[in-house]
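Of the protein chains in this complex, one is absent; all others appear in place.
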Amino acid sequence: MKNFTKLGDVSNIQEWLQQAKEIKKNPFSHKAFGTDKTLGLVFFNPSLRTRMSTQKAAMNLGMNTMVMNISNDGWAIELEDGTVMNEGSQEHIKEAAGVLSQYCDIIGIRTFASLSNQLEDYQEKILSKFIQYALVPVVSLESAIRHPLQSFADLITIEEQKNTARPKVVLSWAPHPKPLPQAVANSFVEWVKETDADLVIANPEGFDLSEEFTEGVFVMHDQDEAFKGADFIYAKNWSSFSAYGKTTEAHNDWIITEKKMALTKNAKFMHCLPVRRNVVVSDEVIDGANSLVLEQANNRTYAAQTVILKFLKNEN
Amino acid sequence: MKNFTKLGDVSNIQEWLQQAKEIKKNPFSHKAFGTDKTLGLVFFNPSLRTRMSTQKAAMNLGMNTMVMNISNDGWAIELEDGTVMNEGSQEHIKEAAGVLSQYCDIIGIRTFASLSNQLEDYQEKILSKFIQYALVPVVSLESAIRHPLQSFADLITIEEQKNTARPKVVLSWAPHPKPLPQAVANSFVEWVKETDADLVIANPEGFDLSEEFTEGVFVMHDQDEAFKGADFIYAKNWSSFSAYGKTTEAHNDWIITEKKMALTKNAKFMHCLPVRRNVVVSDEVIDGANSLVLEQANNRTYAAQTVILKFLKNEN
Partner (left out) sequence: MKNFTKLGDVSNIQEWLQQAKEIKKNPFSHKAFGTDKTLGLVFFNPSLRTRMSTQKAAMNLGMNTMVMNISNDGWAIELEDGTVMNEGSQEHIKEAAGVLSQYCDIIGIRTFASLSNQLEDYQEKILSKFIQYALVPVVSLESAIRHPLQSFADLITIEEQKNTARPKVVLSWAPHPKPLPQAVANSFVEWVKETDADLVIANPEGFDLSEEFTEGVFVMHDQDEAFKGADFIYAKNWSSFSAYGKTTEAHNDWIITEKKMALTKNAKFMHCLPVRRNVVVSDEVIDGANSLVLEQANNRTYAAQTVILKFLKNEN
């Protein structure tokens, strides 16, 4: 594995899930692998769970960590090749990635979608440039269109919580006051469809995800119908892919409530957080016994730790 | 001890002072207790001493530390229950506290007073909410109305420096260009009045602290009178409690000068820092041989280390 940015970088997801389970049982059992190794975490965007869980994962493995909030603490980064850099940007991503590679054995990087340039977002422009110029393995801490550490943690959580060999998993669009990236949703689909699950996506018309991700997945525009018989409801807002980055209609009735959860097979509720209460999901649901949001957050550590350990062991 | 937010959380202050003294002599003698443990420090407000002394304390104990400047690096936090979160706030304190608890064995949190809502400040609203939702012990790094690690460090300093079994300790209000919280003053009173000391508070009329703290303590409105015979002068500005959060009159003559210190029994000068020189205290006094400000800052490490060690040992 050269880098970790998508499911395609995982050789055998079942083996990875097994590894994560063992790490969760004995989180400090691989400290020898991390000795004298450094993980650098580079943030172009805010982060709480990712920042802390990935640091925790590295420390569990005996590594040193260095965190860089590049826009606040460093220099404005140029992404375009060939630019005459006589305006705002102060450092080219080529130097930034090359230099960080001098100090880190593995680099994690977070860079959100612009939501204004679909082509650049779906080419994962910043992440790709960074990887192109980095000299060490790069771990995506959420890119423009994927959030693989979140999806891996979600799979670990489903694996732990499922009561049936092949659960019905519904990814449901939910309302939000601001247009959000499609990364978590895309990534969840990418990972879940490779496991033993009946995956259904429910979203309003006009909010279908990119076919690059939904190919072969059942997409419904009737939320109630989709919820029937579900074992897991994964709620998430995303802005439109077709009217790129827009949320023209609020669809406030897509909020996840107890009434809707009653349509399911006593489904577990999942969300990646942060979540806007009583907009995306009602207090009753997220505070209920079936809510897995903290378990998902907890599993972020073991997902990250599995990925980092694979790099330290030079496996994939 | 479930959390550390006030003197009431300390079972036996004399035993704690003794423990701090031993830790100061051998700061690295308890590293086994901190191995594979993580302290998370969450700042809603600026911090230098608290940030660094608490990190140092944790590192002395062999712990890992993670620092989170929540407003800059994370998400805007919602405090109210039941809110429809469709405006500025992005993450509810319930999730924030719950999630941080997944990654940390102990969490420190700093959150200043609003100075606009007396009731919420004196209920320690943010701290209380955070504790309500946290799943691990919480250490106050200064709340709306108390600064217990500072007060504990101040007691350690008085204990080290006193020349008499029962010193006279004067907490003196001092001028400041901006209205400040009452936290340091409240907390100092809370802690010192439980020790063997004659505690006197000196402040201008209109600046009496809350009776919740001053009950049983001698309050004087004549600074010169109060200073007579003092062994320790602890200077601090605070805004009015009765005209909540206001400083209607400057009272610049309340500055601590050599002339005023000459009224004391060769008293030591104390301040929690940061301090505005020649507003709160004259250069001569803070730079003089009797100034303890750096010793107080130094003892912040051992105060924090004692508290954290108690949690690691599951004592109180």
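Every chain is named by a letter (A and B) in the order it is written, and numbering of its residues begins at 1.
We adopt the following convention: a contact is a pair of C-beta atoms (placed from the backbone, for glycine too) under 8 Å apart; a residue touches a chain by one contact, two chains touch by 3 or more.
Only a predicted model underlies this, so the values are computations on that prediction, with no experimental measurement involved.
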Hidden-chain contact residue, picked from the options A:Leu7, A:Ala20, A:Ala96 or A:Leu149: A:Ala96
Touching residue (missing chain; options A:Val10, A:Met52 or A:Met68): A:Met68
Given A:Ser29, A:Thr83 or A:Asn252, the one touching the chain that is not displayed: A:Thr83
In chain A, positions touching the absent partner: 36, 38, 40, 64, 66, 68, 70, 72-75, 78, 81-87, 89-92, 94-96, 98-104
Sites on chain B contacted by the missing partner chain, in the whole complex: 27-28, 43, 46-49, 51-53, 55-56, 59-60, 69, 72, 177, 273-279, 283, 287, 293-294, 297-298, 300-301
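Simple rule for what comes next: only the chains that are shown with their structure count from here on.
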Chain centre separation (chain A, chain B; CA means) in Å: 39
